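Here the complex is missing a single protein chain, while all its other protein chains stay put.
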Amino acid sequence: MARKPLKSDLAWSTVDRIFVRGKDLPGEILGHLNLGDMAFLELTGRVPTPGESKLFNAMVVTLVEHGVTPSALVARLTYLGAPEALQAAVAGGLLGLGSVFVGSMEGVARIVSDAIATGKDARTVLAENKRMPGLGHPIHKPVDPRTVRLFQIARETGHYGKYCRLMEEIAQTRGITLNATGAIGALACELGLDWRIVKGLGVMARAVGLVGHILEETREPMAQEIWERVDEEASAHLKPKK
Amino acid sequence: MARKPLKSDLAWSTVDRIFVRGKDLPGEILGHLNLGDMAFLELTGRVPTPGESKLFNAMVVTLVEHGVTPSALVARLTYLGAPEALQAAVAGGLLGLGSVFVGSMEGVARIVSDAIATGKDARTVLAENKRMPGLGHPIHKPVDPRTVRLFQIARETGHYGKYCRLMEEIAQTRGITLNATGAIGALACELGLDWRIVKGLGVMARAVGLVGHILEETREPMAQEIWERVDEEASAHLKPKK
Amino acid sequence: MARKPLKSDLAWSTVDRIFVRGKDLPGEILGHLNLGDMAFLELTGRVPTPGESKLFNAMVVTLVEHGVTPSALVARLTYLGAPEALQAAVAGGLLGLGSVFVGSMEGVARIVSDAIATGKDARTVLAENKRMPGLGHPIHKPVDPRTVRLFQIARETGHYGKYCRLMEEIAQTRGITLNATGAIGALACELGLDWRIVKGLGVMARAVGLVGHILEETREPMAQEIWERVDEEASAHLKPKK
Partner (left out) sequence: MARKPLKSDLAWSTVDRIFVRGKDLPGEILGHLNLGDMAFLELTGRVPTPGESKLFNAMVVTLVEHGVTPSALVARLTYLGAPEALQAAVAGGLLGLGSVFVGSMEGVARIVSDAIATGKDARTVLAENKRMPGLGHPIHKPVDPRTVRLFQIARETGHYGKYCRLMEEIAQTRGITLNATGAIGALACELGLDWRIVKGLGVMARAVGLVGHILEETREPMAQEIWERVDEEASAHLKPKK
């Protein structure tokens, strides 16, 4: 059968050279790009401008640490059983970044990029999306302080544009908080990122945060105690009374 | 039963404030720390100096992208079956970062931190570790250009010290390339990181790179083709001749 | 804040007794229930009848082994990097059982259970589901031999009913193969299983098969070779000509 060729443009190396996305890794990348810039290079194929660097790093940094989330609990409980496999604990923690939590950024990016492309206004977007993602927050209301700061950085760096404006109108029209995932979804569009990969910003950021949780678990463990408490309470009704 | 308290120092928030590792997230972190700095804050509890920032970012950036590795193949093959769960594709790709590949950094950090603490020299370390990690490379020999550049940055920023020297002596004594994971393991010790978490540097960096591979897979797919080729070849000997 | 109680009915134990789903594990389960029966007990809370046991075991056994699938490749490539973490290799292989492959069983179960509940016929179901799952197969056509056998066992055991009939009418109306996942989705409804858990039949079955692939990988490895071939071909266009 005729075979399709396999092709990847991301990296190549020879005995004494290593190139990533067309750049010399030791000479042009190491010492020049920070981790957020490197992520930007991976996702766009080019080095960010200083303004893009500041904004993109702020977006992913926002997503690194959220305290004791279900993801963090999963990483800690996995580490309890397999401390020799730190990578599996981080991976486990990432698995729950699905439709309920981090998925909202992806939804926002998809909806606002489509709306701008087809000329829809805030009312139309809301009519089409009863459960519009990126809106509302259980704690931060009426204002999410991360949204305020991210949009401030976007303005400073010249990246506050039509996607941000639309998302702000959407939140105002519905009369509800524009949360950080909503802001980041819109900002990803301003930076020209493909909405299919926007969830990836949350995934890479959370990987950083989960390593932090595992380190804390080695020093101040909680997984064993959580397990014991839950097990005792959850099965108490089944056990014979003494 | 008496219960141990549950305690985490990583983050907290109120209606209008969000703190991460004791810093105001919108005011002190966003726009000020890049993603590598944020990782450093998570792992050490403090903001890196400019020199630490440059070195630490270079270390993790080195680990982001290695082309079509087994990890990248796993992420792409997982995405083929579950494109709705990008987080699972990244997580899948992380699972193979075990003893064979990324584990060598952890081994180096553990061995050199112990050697320095107990005053062992290169010969003693090698006598105790027949399979010393961080040495040798299938392609980059006699010199790994990443090691050269990372140690150059370490010197520039004042972080080339006893751990790096010991690791270089170990490589010279055995007469073999000091590879990038060996350099990073030593540099992690220079920065005072706990060896238990050193594998985490590779895990967070690779999460960034795997998002890049998934994006490329959406544009230039290879997973389906790999599957078909392997399946056809691997089962050919079982099928009845026509 | 008022707290909701935590409660699980699945298992409890004391010093000398272990109960699972209300049965004495050593006395009533071990030596009496096979692994498929145990899965049935977990999912329904009761021991299957002999007919249910035969049918349910056949359904899950069908899903165990499909040769060198993307899932199997993921398990093998993960094991290559982390042979000390067999559990991670199996878990990795499960991650791709998403919407594209195993998800079709879930879709079938959801659609036919809804159709029977609301009295829809085959034409209506097809009008509502342009991309009806459970239909068509790249190799097995016009008939999937697993479907034939599974429906034969269903008839023998008295479990061929309205869900199977509807699914067969759907396939005939569209003039396309009723594949094994379509048959299993319908049979899961006959057995009264919740459609939300039907994907779980594929997940547990595949876990069994993936252990088999990892065992074969220890004896007849292919992961390293696949990696080398793909890497060489995929990056060839980037390397400088000699």
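The chains carry the letters A, B and C, assigned in the order they are written, with residues numbered from 1 in each.
As a working rule, a residue touches a chain if its C-beta (ideal position, glycine included) is under 8 Å from a C-beta of that chain, and two chains touch if they have at least 3 such contacts.
Since the model is a prediction, treat every value here as computed from it, not as a measurement.
Engineer: So which of C:Gly119, C:Pro145, C:Gly175 or C:Pro240 would be touching the chain we can't see?
Structural biologist: Checking the options C:Gly119, C:Pro145, C:Gly175 or C:Pro240, the one contacting the hidden chain is C:Pro145.
Engineer: Which one, C:Val47, C:Val61 or C:Ile116, makes contact with the chain that was left out?
Structural biologist: Answer from the full complex: C:Val61 touches the omitted chain.
Engineer: Tell me which residue among A:Gly27, A:Gly51, A:Gly98 or A:Gly136 touches the hidden chain in the full complex.
Structural biologist: Checking the options A:Gly27, A:Gly51, A:Gly98 or A:Gly136, the one contacting the hidden chain is A:Gly98.
Engineer: Tell me where the left-out chain touches subunit B, residue by residue.
Structural biologist: Looking at subunit B, the ones touching the missing chain are residues 5-9, 11-12, 14, 19, 82, 84-85, 87-88, 91, 95, 230, 233-235, 237-240.
Engineer: What subunit C residues would touch the chain not displayed?
Structural biologist: Interface residues of subunit C facing the absent chain: 1, 3-4, 6-18, 20-21, 25-27, 29-31, 33-39, 42-43, 53-54, 57-58, 60-62, 64-68, 72, 85-88, 90-92, 94-98, 102, 139-141, 143, 145-146, 148-150, 152-153, 156, 194, 196-197, 199-201, 203-205, 207-209, 211-216, 218, 220, 222, 225-226, 228-229, 232.
Engineer: State which residues belonging to subunit A touch the missing partner chain.
Structural biologist: Missing-chain contacts on subunit A: residues 67-71, 73-74, 77-85, 88-89, 91-92, 95-102, 222-223, 226-227, 230-231, 234-235.
Here is the rule we use: only the chains that are shown with their structure count from here on.
Engineer: Would you identify the chain whose Cα-based centre sits farthest away from the centre of subunit C?
Structural biologist: It is B whose centre lies farthest from that of subunit C.
Engineer: Centroid from C-alpha atoms only, then distance subunit A to subunit B, rounded to Å. What do you get?
Structural biologist: Comparing mean C-alpha positions, subunit B is 19 Å from subunit A.
Engineer: Taking the mean of the CA coordinates per chain, how far is subunit B from subunit C in Å?
Structural biologist: 35
Engineer: With centres defined as the mean C-alpha position, give me the subunit A-subunit C separation in Å.
Structural biologist: 31
Engineer: Give the residues of subunit A that touch two or more other chains, as numbers and ranges in rising order.
Structural biologist: Residues 6-9, 11-12, 14, 85, 87-88, 91, 95 of subunit A each touch two or more of the other chains.
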